[in-house]
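Just dropping this structure here.
Every protein chain of the complex appears in place save one, which is left out.
And then subunit A:
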Amino acid sequence: MINVKVDGRLKSQRFRQEREADWKRLERLMEKVEKGSMASLSEEEILAAPVLYRSALSSLSVARATSLDRGMIDYLEMLCARAYFFVYGSRETLRSQLGAFFAGGWPAAVRGLWRETLVSVGLMVIGALVGAWLFGQDAEWYYAFMPREMTGGRDPAATTEMLRSTLDGAKSGSGLSMFATFLFTHNAQVALLAFALGFALCVPTAMLVTYNGVMLGVFFALFASRGLGVEAGGWLAIHGVTEIFAVCLAGAAGLKIGWTVAFPGERSRLDAAAAAGRHAATVMGGVVVMLFFAGLLEGFGRQLIVWTPARYGVAALTALIWGLYFYAPRRRASA
């Protein structure tokens, strides 16, 4: 097809005409990829894409050096950039990414945050102790920390009998799934907030985690003061082991970011923040999953399992499962 004999055409014109078909093919491929997914490409097309990309890239270098056809250079720059993102972009399917996340990525990220996790748990414990101590001083503190809509009648003014009744499960099964969903979405939102607030140099995240600890402390102290400590512990622990640990991890992720932004160390602040962000976000992805389980345990488990030893049993089991999953030593290959 190509007329090789010297004619009136410019060199750059011939250059373009000889390669245009390949560029158009690459462009069509990219359009297909961006519209659908990898799966929409045939095997032949997947193999062709990198080859076409490299030839377009070489066309671009040649064109920049020898051609003044601005339309062509602009077009090639955009085409090469689009193809670059495809060729060097993620080729894994969502499923294999999720697989890698649960198999090793998430526990490894959690283990990497052990220092922040300890700090976060420490803050929570301090908060709880302070809350309990304050309640011991004056029961009025209860109202200062617990939002009224959350207490649901569980406050110092209630009788011991009323308090005991709130620890029982629901009489019927209706409304549980909605309750579980509400708890999950609400808690996940708070956890995400704790993570995002870390950006402001840790302080708001630390405050949020401590505040959660204080609420826990006053709540428990209220029940303990009426001799209901063991029952309230079971009521909290059945889902709390998962939920409180998830909140601590979210706090740890936020602390990691804030700390890195404040003290980037050897690397530049931007690079360090980006690395910390990716690490912390991996933990956060998992925290949402944990909170989902916590929501199920809280919404269903707690309402249906009312016998206190059974509640403690479930709590111990979840603690064991999470502990082994995150911190048990594994072979190098999976780490």
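To be clear about the criterion, a contact is a pair of C-beta atoms (placed from the backbone, for glycine too) under 8 Å apart; a residue touches a chain by one contact, two chains touch by 3 or more; residues count from 1.
Everything below uses one rule, namely that contacts and distances are computed from a predicted model.
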item: Choices "Heme ABC transporter ATP-binding protein", "C-type cytochrome", "RDD family protein" or "Carbamoyl-phosphate synthase large subunit" - which one is the UniProt name of the chain not shown; value: "RDD family protein"
item: Absent-chain contact - pick from A:197, A:296 or A:314; value: A:197
item: Residues belonging to subunit A that touch the chain removed from view; value: 8-13, 16, 20, 23-24, 27, 31, 33-38, 54, 57-58, 60-61, 65-72, 74-75, 77-82, 84-86, 88-90, 94, 97, 101, 174-175, 177-178, 181-182, 184-185, 188-189, 192-193, 195-197, 199, 257, 270-271, 273-282, 284-285, 288
